[in-house]
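Every protein chain except one is present and positioned as in the full complex.
Letters A, B, C, D and E mark the chains in the order given here, with residues in each chain numbered from 1 onward.
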Amino acid sequence: MRRVSRGFIVFILAFTVYVVYTGSISGYDIVTGVIVSAVIGALFSNIVVEKPIKVVDPRRWLHLLVYALLYFTYYEAKAHIDVIRRILHPKLPVNPAIVEAPYRIESDFAITAVANSITNTPGTVVVDIDPSKKNFYIHWISAKTLDPLEARREIFETFEKHAKRIFE
Amino acid sequence: MVMDLILALILLYVVAILLLSIVALRGQTIGDQVLAIDVITYMSLVLLSLITIYLKQPLLIVLLIPLALWVYALDIYIAKYLERGDLGA
Amino acid sequence: MGDKPMLPGETGVYLVMAIISLLSVVAVYMAVKTRDLVKAVIYSALQSGLYSILYFLLLAPDIGLVYIPVAVGLIPGVLLVLISKTERWEKE
Amino acid sequence: MRLVEVIVLISTVLAVALLITVGFEHLVPSERVRPVAEFYLNATYNQYELRNYTAMSPEAVTAIVWDFRGLDTLFETSVFYLALIAGLALTRGLLLERAEKSGHGLSIIVRTVTRITAPMIVAVGASIGLHGHLTPGGGFQGGSVIAVLPMVVIVVFSASFLVIKGVTTTKLLVVRSLGLTGIGLTAIAVFLVGITLHMPAYVFQNMAKPDAQISMPYSVAGALISGTLWFFNIFEMFAVAAGFSIAFIALMLARTLESSRGE
Amino acid sequence: MLEAQLVLVLVGSALLCLGAFAAIVSAIGFHRFKNFYLRLHAATVGTIWGSVYPLIGAALIAITISELGAYRWFVPGAIIVAAIIVLMLAPAGSHALARGVHRARVARVKPCLADKLDPELCG
Partner (left out) sequence: MEAVNTYLLSVTLASLLVNFAISLYAMFFKPHYVKKVIALTILGDTVNTFAIYIGYRRWVEQRPPRVPVLTDLRPEAIEEFKNLAVDPLPQALVLTAIVIGLAVILFLVFLGWILYSHYRTLDMREIKRLKG
């Protein structure tokens, strides 16, 4: 039963990609898409999803939407303008360091989402991750502090808060 | 009007790709070169979609997704090679 | 709409094609010249990417679809496996 | 890389280009294509004038590959499998490693992203393969797209991951053989039907010819499948994907047999 | 209908112009920064503002062009899927590359305030 529900999530993902990539919804596309996605769902059910019940919760999707809007308008713009200013400044003001910052999330998807959000904002790149100590090692272009908790508050606490609501 | 703008943007992107390819050709370390190839590919995605719109050939757009997917493969090959000294096992 | 565009579309597309192929010449030269075989593989991957843009401009999406996975995704991996199991540097 | 070398290289290219422009202008493409290309372009989907020669496929390249020049492609495919088999035969001198549980993968971020991308890669490959007769794509393309997946999975996780998850070379060999058998059967399907019905028919026949009126259906329930092209594409996709996967797994798992040096 | 198209074209052009600007800036950054870890940040500028945002802008423009014919919705769909793929794969790729370079000790972190991961590589 559990495997079927996991496979169903993979089915939805594969079917969406198939239809969007095909670009039309004629009968042929729907029929072949359902067959192909069913096969993919059976093959990949064990390696994609962990807890299928989380995926069908609409509140998580709403959070994801709000978070994405906020992220792409506000955080990205702020970080980009900062880094572009540094690149175009004649003196090239940089102050880089690799800092460590602890995270407090459990699931793989949440960790990946937070790490990708950090890397996608210019100015911070996740260089390494230590799952046993639960630490991110982040290369920071303008290190304001070297204290782990300070760095965490400065860099990714909001991302983590949203990721916790979405994925856990 | 829009088409003229698109042609100008195509040329701007070509200039950016030219500048980056200098780094890709003579970067100091392997990491620099692969990073520059990454960014060249992601920018050429924009270039290709603009040319698709400019030539009005909708079927050309199928090349975008393979190009975006398989530069990632190059990244992880190099990363694994640097990290472990081999690819297998 | 202006009467005469600054650059005819035909010339613009051919210009992009010429620049891309000039870049590929430099990439091929570097792939042949360098002694570090890993760098040679990277240069050949760059050349493959430029060729796939060239296929796009020559209006051959079929070829691009089969060329990109083969030349960007598979051949560098296979050659890196060979290099990692044997030796990395070409001797003088 | 020195600047002088690049300047010499680029000026060589520009000079050769000048030479071509002045002396060999017929090498540069003109506004017309050759007559044979015009015939193929006209006949690829033309049920109005060329009912007896068309391949009923909007995709001219797939039509040429599997219909107009189908026999060529059949032998080229056999060359491809011979090269692959010759490569695998060389692994007799190598030792296949035992699959072990311990893996040396990349970090958790890369693993999770690859887990999400894996079904997307297969979906894109299947879409390319199954729409080969309508949009750019086909069996070779779809198969080589899917074949990247085992390579990436081996690199990101470990060589034993695929074996633990149940993807063994034996199963892949079965898939590949099924694909090749399908190609062979599709090639002679119309011929066999013709023999049983006592009607003239050719090997590799797709649509009706003037002297052989028997043909494959070009559409099923309103969807265009272009006769044999659809079957060729799907079987070729399985065969190519499975064949390359076998080679990669053998390449990654193999280890040099130390005694082969004879020391 | 026409006004909606005009808005789409304007927004798309704005995103594309922003993207071209960011692409040029990112290329300049690649030349001005002399260290691999600093170039990672210039690469991010080139990936997100230089590639993902203009891809969405190109999709918006592609909606309004009616000459694309029967495959009209194919173009924006494929562009948006490509943008999402870039958004997912690019950070994972640059993280993997940074980790590989750091573990193989190919490049030093320079200039450097502190390196909590491997203090010997600092400076």
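Going forward, contacts are C-beta pairs under 8 Å (C-beta built on N, C-alpha and C of every residue); 3 or more make two chains touch, one makes a residue touch a chain.
All values reported here derive from a predicted model rather than from experimental measurement.
One chain is not depicted; across the entire complex it touches B, C, D, E. Screening D:L41, D:L71, D:L197 or D:V220 against the full complex identifies D:L41 as the residue touching the chain left out.
Within the whole complex, the absent chain has one touching residue among D:L3, D:V79 or D:A221, and that is D:V79.
Touch with the chain that is not drawn comes from one residue among B:A24, B:V46, B:L60 or B:L74, which is B:L60. Although one chain is not shown, part of subunit C still touches it, namely residues 8-11, 13-15, 17-18, 21-22, 24-25, 28-29, 31-32, 37, 40-41, 44, 47-48, 51, 54-55, 58-63, 66-67, 70-71, 74-75, 78-79, 81-83, 85-87, 90-91.
Mapped onto subunit E, the footprint of the missing chain covers residues 69-71.
Contact between subunit B and the unshown chain involves residues 55-60.
Convention: only the chains that are shown with their structure count from here on.
Taking the definition of touch as given, a chain qualifies here only if it contacts subunit A and subunit B alike; those chains are D, E. Counted as hops between touching chains, the shortest connection from subunit A to subunit C is 2.
At the far end from subunit E, in terms of centres built from Cα atoms, lies D. Chain closest to the overall centre, judged by the mean of its C-alpha atoms against the mean of all protein C-alpha atoms: B.
Ranking every chain by how far its Cα centroid lies from the centroid of subunit C, the top place goes to A.
This structure's chain pair with the greatest number of C-beta contacts is B-E. Centroids of subunit C and subunit D (each the mean of its C-alpha atoms) stand 21 Å apart.
Chain geometry summary: the mean Cα position of subunit A and that of subunit D are 34 Å apart.
Taken residue by residue, subunit B touches two or more other chains at 25, 30, 34, 59, 62, 65-66, 69-73, 76-81, 83, 87-88, whereas all remaining positions touch fewer. Multi-chain contact residues of subunit D (touching two or more other chains) are listed as 1, 106-107, 109-110, 113, 116-117, 120, 124, 128, 135-137, 145, 148, 151-152, 155, 251-252. Residues of subunit E that touch subunit D in their complex: 85, 88-89, 92, 95-96, 99. Taken together, the subunit C residues at the contact with subunit B in this complex read 1-2, 5-7, 9, 12-13, 15-16, 19, 23, 26-27, 30, 38-39, 42-43, 45-46, 49, 52-53, 55-57, 59, 61, 64-65, 68-69, 72-73, 76-77, 80-81, 84-85. Those residues of subunit E whose C-beta lies close enough to touch subunit B in the complex are 9, 13, 16-17, 19-20, 23-24, 26-28, 30-31, 36, 39-40, 43, 46-47, 50-51, 54-55, 58-59, 61-62, 65, 67-69, 71-72, 74-75, 78-79, 81-82, 85-86, 89-90, 92-94, 96-101, 103-104, 106-107.
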